[in-house]
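First the structure, which I've put down as structure tokens, then a few questions once you've had a look.
Excluded from the complex is one protein chain; the other protein chains are retained at their positions.
Letters A, B and C name the chains as they come in the text, with residue numbers starting at 1 for each one.
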């Protein structure tokens, strides 16, 4: 199987889907001639032309809103927000409109839109190019939020998002773009939205996380295996609505749960994961549910020592896993 | 002590504060001549004049953004969002700006703004005039979110918010406006932001909630007392950042915790409360942490039977408390 | 006899009588809603009164088979023209299961029907403006010959979404008609406190589009302006911004009391220009609306509203548990 980077998987999925269905088009800032500031849409303008790969004005609310209108009228837009941090001007369109259109129209109108955005830190992006912003949207029924960790999942989940008849926020970890590589088949396949996946089987501690942190957890698990600690790792993949069954099963498996996010701690989506476990696994737990997250400060600072202080990394995850295993 | 309604406490706090400090001014839609669509600012235009009670254009992002600019330049604005549901166009100004200005400027600039908004359901307001939207903001360090339940707390907390040198979102339950009455002293006092309060002492089950639901819980507790079930009720009051100590103490007190919100369940702020308890009260719990919330549908429908289906009420709370007590 | 203006616009006598009847029906539906509200039978009303002429005039200038509309909450005149019935509106007023707009999930005034090419509407103002632009873009991508039409109040024209959407349509020369129904107030706030420009249509140049202000009490003037805007759009000349000037004859909604912020005689004065009456006078003056016709129309409208009310009041609500449906595809 060909090995591809995380961002190549994005481009490949877009390319294959656009070829498959001419209702799909792309809109966003610099997605055309420039191929996106991260080059996720590279080659698509040349291949599919200006009409289907649209450089929009610098207006996120309109990108979302125009996308929603086009989706209602039968197209399948894939909108790009240049950075997840800049999705905020579009919150009203996403939350009041995209999320509620099927419901409020009693199933008459639908919004098959995918909104992609690069999120996450560790790239010297400072406060406004490093944020995890899933928590802002992770309380809005009608939306789905996908945050893949591997190139394989990227391709399969992005295809599933584009084919979904409901709005999907698709957050791509920008540091993973070129850092993470993996096997990605040339064949057409989808990965189901709403399903977590066990990325490693283990017996002693369960780690649940998503995005880049999945790799941190896997690396930490390797290290800990040498010490005889066996880690079970669940990649949430869809962070809203959560895969409750998989969460409950993974928590019950080891009775010791560590939840990891690179977002701030208070109010992050792992709080909801903890609540689900606390509600359903009362008799299964052997230790308090632990959370490892960024500190509760507004966002990642720019200066390298401060950024490092904020970001979780394999060592921090390893440390937290060991502590829990020893509980 | 004079008995006042919840909304009278709002007006009184605004009035007293504006009299005390001429840096305070009000801006919002229809807050002037009209005195607000709920009449929360009634009489203030007549008393303090057009310059300090400003009818703005119909633009929430500008209301927040202009308020932020004025706050940076030494004023203390109190902005009104006509309905909490309509704060969403202002999310970028609130999250990217208000919440982060002190931090990003390394303590050089500050934003002493209070943003008031009526939230909550049970008023035939349908999808867009019934929402609880605290969860959208409850992951943003730099912000504080206050949601009082009693007229006494309204006055004291609103004054504390206005005097705070940090941005505060102050959500008022619109159904409580005229429904809830209570003693409100004429004297000047504040209630500290960030502190929960035990609204009823009890031994068997702990209920933690906020806003109108506090009254539902108190009513349910009265009923259950007749059956010999004694309920401990913690009013969170500030839902972000949460009062962790008070939460841990109240959970440990009875070992049985019911968390109540009228918001949707998944991703609501009570998930974070559950996570805190799960992390800190492992050895104190005698039952799984229970949550009672609205169903995970986009928002409250308009038709009365559907609205009723969505809304929590004293009976639903009572039922959940009894079940937990019997666990 | 006065000058016949409608023939010059290519409208037959039947057309204008239909337009008039639609305006009157809109008014009658609205008046009934208020009565039902005051009688405690429906919790909420938001009115079209004073804007029927602009709404019906505009909607008649569109192609009801091809065009898509994204109206705002006052647009009873638009949705009636696009095929919604008084019964549909009453079902929505009573929030009954059969309401085609939302099955009783939304307040009245939140229109939507895929069959009728009416995009579903929400409460936060001006979001629909972007949707109209998106639908026009979709129409172009699909190769359809159509335009989209969207409306909003003058207060709402200050929202960011209006600006971003108008600019998007301008840059991409999309076939969108933006119609601002300027009724002088945004709830209690008069237009001078909302806008500093003389006319909302002054904003058109900032989007490289055609702009025009017309008398919103005159359905023929609005018809003419929208018709031309549609022709420009179809010819590929891009969007237009049409402002219709009228007056909000009722309080903002059934929750409002307008006596606290405007003088009763201002409202009385405005009633003299009420399009429903001035259009009737015009039709009489050109001999199209005879006394007989007039009472026929009035009776038809009243009967229609009566039947609609009766039907809707008796219709069932949706089942409580049905609230759980249609969050996602099922």
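One rule holds in what follows: a residue touches a chain if its C-beta (ideal position, glycine included) is under 8 Å from a C-beta of that chain, and two chains touch if they have at least 3 such contacts.
These numbers come from a predicted model, not from an experiment.
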| item | value |
| --- | --- |
| Among the chains presented, those that the missing one touches | A, B, C |
| Residue among B:44, B:101 or B:292 touching the omitted chain | B:101 |
| Touching residue (missing chain; options C:171, C:234, C:280 or C:324) | C:171 |
| Residue, one of C:98, C:202, C:256 or C:313, that touches the chain absent here | C:202 |
| Residue among B:6, B:25 or B:128 that touches the chain left out of view | B:25 |
| Contact set of subunit B toward the excluded chain (per top definition) | 25, 51-52, 54, 56-57, 59, 61-62, 64-75, 77, 89, 92-93, 96-97, 100-110, 141-142, 144, 164-166 |
| Sites on subunit C contacted by the missing partner chain, in the whole complex | 158-164, 167, 170-171, 173, 192-198, 202-203, 205-209, 238 |
| Touching residues on subunit A - with respect to the absent chain | 29-30, 32-35, 37, 55, 57-59, 61-62, 85-86, 88-89, 124-129, 295-298, 301-306, 308-310 |
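Note that only the chains that are shown with their structure count from here on.
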| item | value |
| --- | --- |
| Furthest chain, CA centroid comparison against subunit B | C |
| For subunit A paired with subunit B, centre-to-centre distance based on mean C-alpha positions, whole Å | 30 |
| Distance from subunit C to subunit A - Cα centre to Cα centre, in angstrom | 41 |
| Residue numbers of subunit C (touch at least two other chains) | 102-103, 105-106, 110, 122-124, 160-161, 327 |
| Multi-partner residues of subunit A (at least 2 other chains) | 61, 89, 92, 96, 100, 103-104, 141-142 |
